[in-house]
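Here the complex is missing a single protein chain, while all its other protein chains stay put.
Per-chain residue numbering starts at 1, and chain names A, B and C are given in the order in which the chains are listed.
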Amino acid sequence: MADFSWDVRSPLDRALVAGRYGAQGDVGVSLTEIRNFDLVQVMARRGQAGEMIAAAKARFGVGAPETPKAVSASDATLIWSGPDQFFVLSKGGKHTMESLTPGFAGSASLSDQSHARALISISGEKARAIFAKLSSIDLHPDVFGVGTAAATSMDHTSVTLWRGGDRDGQAVFNLLVFATFAESLWHTILDSAAEYGATIGHSEDL
Amino acid sequence: MKYSIFSLARAALSGHKTWQPTWRDAAPKDRYDVVIIGGGGHGLATAWFLASEFGIRNVAVVEKGWIGSGNAGRNTTIIRSNYGLPGNTGFYELSMKLWETMEHDLNYNAMVSQRGVLNLYHSDAQRDAFARRGNTMRINGIDAELLDQAALRKMLPFLNFDNARFPVQGGLLQRRGGTARHDAVVWGYAHAASALGVDIIQNCEVTGFTRDANGKVTGVETSRGRIGAGKVGMAVAGSSSRVAAMAGLRLPIESHVLQAFVSEAIKPLIPGVMTFGAGHFYVSQSDKGGLVFGGDIDGYNSYAQRGNLPVMEDVCEGGMALIPMIGRVRLLRQWGGIMDMSMDGSPIIDKSPVDGLYINAGWCYGGFKATPGSGFVFAHLIARDQSHKEAALFRLDRFQRGAMIDEKGQGAQPNLH
Amino acid sequence: MVAGAQTHRLANGGVIDRSTSLSFRFDGKTLLGFQGDTLASALVANGVKLVGRSFKYHRPRGILTAGSEEPNALVELRTGARREANTKATTAELYEGLEAASQNRWPSLNFDVMSVNQLFAPIFVAGFYYKTFMWPAKFWETIYEPAIRRAAGLGRAAGVSDPDHYDKAWAHCDVVIAGSGPTGLAAALAAGRSGARVILCEEDFVLGGRLLADGGTIDGLPAAEWVARTVAELEAMPDVRIMTRTTLFGVYDGGTYGAIERVNDHLPVPPEHQVRQRLWRIVAKRCVVAAGSIERPIVFAGNDTPGVMMASAMRSYINRYAAAPARRIALFTNNEDGWRTAETAIAAGLQVAAVIDARPDVSPAHRSLASKAGFPVLHGSVSGVDGGKNGVRKISVALTGGARAEAEADGLAVSGGWNPAVGLTSYHRGRPKWRDDIAAFVPDGAPPGMIAAGAANGAFGLGACLREGFEAGAVAARDAGRSGNIGSMPVADDEAFSLTPLWHVAGKGKAFVDQQHDVTASDVELAQREGFESVEHLKRYTTLGMATDQGKTSNVAGLAIMAAVTGKSIPETGTTIYRPPYVPVAIGAFAGHHRDENFHATRLTPSHQWAAEQGAVFVDTGLWKRAQWYPRAGEKDWLESVTREVKAVRSGVGFCDVSTLGKIDVHGPDAGAFLDRVYINAFSSLAVGKARYGLMLREDGIVYDDGTTSRLAEDHYFLTTTTAKAGLVMQHLEFCRQVLFPELDVQLTSVSDQWAQFSIAGPKTRDLLKEIVDPAEDLSNEGFPFMGAREVKLRGGLKARLFRISFSGEMAFEISVPARYGEAMARNLMIAGKPFGVTPYGTEALGVMRIEKGHVAGPELNGTTTAGDLGLGKMMSTKKDFIGRVMAGREALVAPDRQVVVGIKPTDKARRLRSGAHIIPKGETPGPGNDQGYVTSVCFSPVLDQWIGLGLVERGRERIGEIVRAHDPLRGEDYDVELCNSVFYDPDGGRQRG
Partner (left out) sequence: MRIICPYCGERELGEFTYLGDAKPQRPAADAGEDAVYDYVYLRDNIAGVMSEHWYHGGGCRAWLKVTRNTLTHEISAVEPAAGVGAAKVGA
């Protein structure tokens, strides 16, 4: 019998080259791909929005976001993805389809999106300057504070964007992009970042 | 005065003081045999054909603004007859033949320039669709050539063949296609129609129809008073639904904005007309030197006659993708016209359900090239109360019967045609 | 001239850096200028008068203005691939090594053969070409037009791909301000102090607007100091952004403004990683237009002679650039403001030859200035200019009362008053309104949220500009919800402004209205004579105002002359519609990053990298790159590769990545009922664990899409769409769910990217699968029948979805694994299939096999075909309502003579069939009456060993066996084909069920 290995491959496996990119000197922005996460889309059934929120509260200790927000639970992030629906983002198999299904039975439909997206974290002094070239939404700190989320588009492609907790005094923007578009969008991000100088890496940690 | 180099030279001797108005600026009479609503290319051509071909000279063209102020004066001046479906093919070729004789017919140089119209393809599927269309053209006696990439590299070496997201693979060429000077078409028809006695009445907006006891249209109410008419024809692109509503009609039409653009004038760069097959962009270069280009409609119902920025970007992206040498050429001016988009992308030329009212509408963004043909078949319909054979499929009831003429296959979604 | 002489550079003054000398070339001659110069100011400093040739008559032209309204001083800037035509010397920043060439002349600027056109000027009047060039007809394209085209145009485009990069960006603010003159700076101060987020756009590379040239005293400080203080205050505000070299060019719906930033045009080449220009989309709650006003010329004979210059431009050259446009200047003005040029000239030590003032009176102060400086004040108008390509020599003056006078001068400054820059405020079709007191149009009907202030609003005094700007900034910020303390308003005195309108001085000789397009006053009169009285007709007939300056200096004069000849007032005559962009913008900037390979995004399948390693040839399918075939060494062409792949599948096993299919999770208790309404066939009756082919119509009864949908659980279906329609079907289904059938409890999620899906086909499929699927899974016909669908475990524990569906007509499965396993799946299929000679195949082989099986695809689902046309009419349920049901029954859609799908094969087996060939009855001459259809899809069938195809043919299914002609005049082919059953291969389907 043949031997099969089931290695996973990130959609950015080929495009992502760790190290410096673009202008030398100061690092304007850090681009980090986060690999191998679990992502489940939860959509309320007809008349069940309240039940779904309660089920989320029971599971995560926090209510599901009802407006474009990202809510942090102890081992997951709940990210608004549309009216009466949200993503559960987690690592290490803590919140998979299997484990989430019973809690939401009757209140929501679940759909596995773990492999449908790539997750990119963007931070640094020039992060907003880069997003200005990628995104039509306003990321001014007064408008897009920590925990704000948006279902939006970049380069005519749907993305989910949210602002995580600040790191080293800098805002951190997290971006979920469709896996099959990821390499293309990555190149667009690199083009946008080139003039400011970027440092590139990947991580297994959320 | 007949226009020619000799009359020009003669007039020059007198400092050009001898020229008469190109057309008579008429005041409305009480009654005409036929009143045409709309002093654009189609309306004026209709009047000219009524007078010259069908012997009906007691005709008025009423125009709410200045003649040519609608789409006739804000298009990208392309003429072609490269259509693929019955109904369209024969009609547009009829129109093309009339373009070829127009200037002598009207004694007006409309700068009809048959420099070729080239539709580029970027995939096998597109090539096959063009082959189907080109063969339809040939079967209908219309010139068409299918060119491969090697031929295009020779002909248009500046296209992006090697560095493109969707490389050009070939194209469908109609050499007899080209451009014409849009305003001159309007002025030429006005000039010739006026000479045959047609009254051209500007600044005269139609505000309603007068009807007799049987509901038959007997004339129009206008901002310059009531004008009686034996028959009324409407050729009011951009206002078709509004004018039809005055007669209680709803049409299978939505109005949308189509933008067009012109660059600064540069020395000759682009030989004919070409359309990008992998994005929304088409271009030609005017005699004055400007690149005249456009793309898709803005995509939502509008009567605003101005365009949005995203479509402008989309068009320029297409332009740069196809012809990367135009990057430093500057866009000079942007404008928008209102397209009456029909539900299958093809026009309506028919008697309306209201007796005495004739409809010429729904040209989408193809109205300019149709100008002479539209005038001819509409005049035929009005004069004979019978569709011309090349316009027999442009019936209003075709949607009820399921006999759509849908070149793009998009169905009843006008913004996709 | 000696290089570097800068003969006309003044000894002192100017906002230039004399310590940084820049060398540049104009028409091959090396000259010197300073940092801070424009090309125009450097040419002025070097005494260059002749800069260009006009459009039609090729008349010598100089520099008329000092800004973006310049009609004459257009050059080809840079060389090679970076050459840009029609660049205004007046806005081009000087840099070391700049190269510029004059344009529209041959062989040289000084000796231009085309200036012979001036001899034909009596004939080349407005619209002359409409009256001639008609005989003989065929000469137009071959003789006349090429000649006209060669002569027309201005500069030459580079003719090769633009090597620079561009990008586009978004910005958001409360208040965007166009212009950084006194008005704009005051507006920024008020808005910024109130806490608003402000973007200040200035097209120049220095802030200050007219203050740079005209100075003044603000808050008791010299203007330059006030500007510096103000800018420092603004720069200290974190939410105020000052953007120089940035022109706000357009206003769009919803408070979106277009702006172009010339990021690196002031350098020879953009630095590495940087763009040349950036297009900004600025979203602002309010906009203050502080774009100033444009001084307008007076139309008189010889007004295009090099050396005739706008009075304000002369002040700019003298005060800002310390460059003297002339040494002995005459001034022709009809207003008080023009006199400032005389003052400036005297202050700079230049001579004033005379002031020709069209007004009846001149202020006592100016009168005394004249007597002190010793120049005459001539009441009257300039009636002629002596001079030529080397500049002005003498001015003829028609004095009020009829006498004549002359003045020797080498430069003539002209001021006809000022026109507010009404472009931005008029782009939403607002028409500016006329103000008699300043004899100018001022903004009216501006787009929502836009306020014009200062000179752009007709307020010409410095004090008034500051007041209006400050107030507009405060109001704009308040409207945007900002209410901080705005502090005190900057203050300056107001100058008196008096003007006697004067548009055109009648006289002998050509008097130009539109200098760039060579439209003269008599052209305007001719247009009127011929009935082109409407201003729009005037513009179109004469081309007035259509040049690269968009008539900024000519439009109002043109319509004033038209008003005069028609006897109407100027406001009655009206303006043409104003069109964006305010200044011409490079097409490359609108495209930004989206060019070449980045024109559109690229989608890659999960096994893309693996396929690339196999040497696959990829094809663009929408945004996807798909493996088209996998060539092997020694294969002579694609056909050989594809044929091998097909044969391998039909005789063994192969696999193909079909992940590009759209995939949608349909969840909820009403999922089945929902699918019943969107498909023509029933899905609520589908058993769990089964798949079914479904067909969707548009509401107009035409086929929209097809695909296989499986029921994975009572309340969960897995729907697939075609690759092409994936996004559109999702949108359509969401419309059905949210708008048409809100009562149904159903949820939709796109899972297209979640699953890597492979089709495994061929008689040895099961053998391969047994290698890779957990042995506990029953794959037998009984355990996994045709159209079965369920989750299976793979060896190693990974879960996959397995569907027993076949597009190829062979025994086949489709298998789905989570996408990050897609590449491993491809590798493992190769390993598992090795004993069976597994062959990866691409979209071509996929297409061949579907044609052999008579399956319809994109070419048949062309948006005009019905279910019946495709031979699928029987699928239409009569027991339920569904999208498109009613319209599908219209008479013409069910007519017996419709073109329907049929198989087609050449009678000569060696003959290649081509898509797009038309079907004509045998023995008939092709014509519109007998064009009965066409070939939609073709392939070389390895099974039949000949080319075969599908077609849409009139009554096709009734004509099986009939020999007809495939007529393909485009490719010069015409041959007999047989209409046949569309299922060429295994018509009873035994193989796929086996």
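As a working rule, contacts are C-beta pairs under 8 Å (C-beta built on N, C-alpha and C of every residue); 3 or more make two chains touch, one makes a residue touch a chain.
Worth saying up front: this structure is predicted, and the values here are computed from it rather than measured.
Taking the full assembly into account, the omitted chain touches A, B, C.
Within the complete assembly, A:Ser81 is the residue of A:Ser10, A:Thr32 or A:Ser81 that touches the hidden chain.
Within the complete assembly, B:Pro252 is the residue of B:Pro28, B:Gly41 or B:Pro252 that touches the hidden chain.
Although one chain is not drawn, the whole complex shows that of A:Thr96, A:Ser136, A:Gln170 or A:Thr199 it is A:Ser136 that touches it.
Chain A residues in contact with the hidden partner, per the touch definition given at the top, are 43-50, 52, 67-68, 81-84, 136-137, 150-153, 156, 158. Those residues of chain B that touch the chain absent from the view are 241-242, 250-255, 299-304, 308, 310, 343, 399-400, 412-415. By the touch definition given at the top, chain C reaches the unshown chain through residues 170, 252-256, 281, 283, 428, 448, 699-700, 727, 731, 734-735, 737-742, 744-745, 881, 885-887, 889-890.
Methods note: only the chains that are shown with their structure count from here on.
The interface with the greater number of C-beta contacts, when B-C is set against A-C, is B-C. Chain A and chain B have Cα centroids lying 50 Å from one another. Work out the mean CA point of chain A and of chain C, and you get 32 Å between them. Among all residues of chain B, none touch two or more other chains. Shared contact sites, meaning residues of chain A that touch two or more other chains, are absent. Against chain B, in their complex, chain C makes its touches with residues 55, 82-86, 122-123, 125, 128-135, 137, 140-141, 145, 148-150, 152-162, 164, 166, 168, 250, 252-253, 256, 258, 279, 281, 427-429, 522, 526, 529-532, 534, 536-537, 540-541, 543, 546-548, 550, 577, 579-581, 584-588, 590-592, 594-600, 602, 619-620, 698-702, 858-859, 862-864, 887, 890-894, 914-918, 920, 926-928, 931, 934, 936-937, 967-971. Interface of chain C with chain A (complex): residues 167-172, 197, 272-275, 281, 283, 593, 598, 600-606, 609, 623-624, 659, 665, 667-670, 715-716, 744-745, 747, 749-756, 771-772, 794-796, 798, 818-824, 828, 831-832, 834.
Chain contact summary for the complex, chain B toward chain C: residues 3-5, 7-9, 12, 15-17, 19-23, 25, 65-66, 68-69, 73, 86, 89-90, 100, 103-104, 107-115, 122-123, 125, 127-136, 138-140, 144-146, 158, 160, 163-166, 181, 183-184, 187-188, 202, 263-269, 278-279, 285, 287-289, 304-306, 308-309, 312-313, 315-321, 324-335, 398, 400-404, 406, 408-412.
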